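A single protein chain has been removed from this complex, and every other one stays in its place.
So, chain A:
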Amino acid sequence: MWLVRRQLDTRFERLDPDDDPDRDDRLIRELYQEFGGPLLRQVRQTTGNDLQWAEDVVQETLLRAWRNAAKLTWERGLLWAWLLTVSRRIVIDGRRRRSVRPREVEPPEADSIAVPDAADRTLAAIVVADALRGLSPDHREVIEQTYLRDRTVSEAAEILGIPPGTVKSRLYYAMRALRGVLKERGVAS
């Protein structure tokens, strides 16, 4: 999928600057055509396969992209990264609105990175789980307490008892380390 994205980028670069009156129509149609499917697959994983919710999130994400078209950088990879980021934000906000009870601090678990079930083992899942285990405890913990548990930086900071700035820096070095390992093992480019 990532490779496909890279090939598409040149087309989006060309969509940007002109004053073509049909540009808006064309842009939103193109956004749907090119990103609707892949984005839906990504979003469904975070909505617990709630298809209706996932479709709403995709629609809202692409609408925001369209509204921000003038100031977004339609560069290789960046647009996809932007769409992923925005859609995650929408899912997290939606989950907050849906939850009636205030969130509780979950008991710490020895290892919340599950070994994938034999039935749905994908090579990527195995390699990523293994790469996470190979990180330093601090790095692994900060990825777990933010992304893997759908928490923002300040929420994770509170749980970990460290300043938000430390969470962000730790996350940065953790992501660089993770990417390095995944690249070495051929699952990241």
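One rule holds in what follows: contacts are C-beta pairs under 8 Å (C-beta built on N, C-alpha and C of every residue); 3 or more make two chains touch, one makes a residue touch a chain; residues count from 1.
Here, contacts and distances are computed from a predicted model.
S.K.: From the list "Quinohemoprotein amine dehydrogenase 40 kDa subunit", "Molybdopterin oxidoreductase family protein", "Potassium-transporting ATPase KdpC subunit" or "Putative zinc-finger domain-containing protein", give the UniProt name belonging to the chain omitted from this structure.
M.R.: Spelling it out: the chain absent from the display is recorded in UniProt as "Putative zinc-finger domain-containing protein".
S.K.: Even though one chain is hidden, which residues of chain A still touch it in the full complex?
M.R.: 1-2, 42, 45-46, 48, 71, 73, 75-78, 80-81, 84-89, 92, 112-117, 120, 122, 124-125, 128-129, 132, 143, 146-148, 151-154, 156, 164-165, 167-169, 171-172, 174-176, 178-179, 182, 187-189
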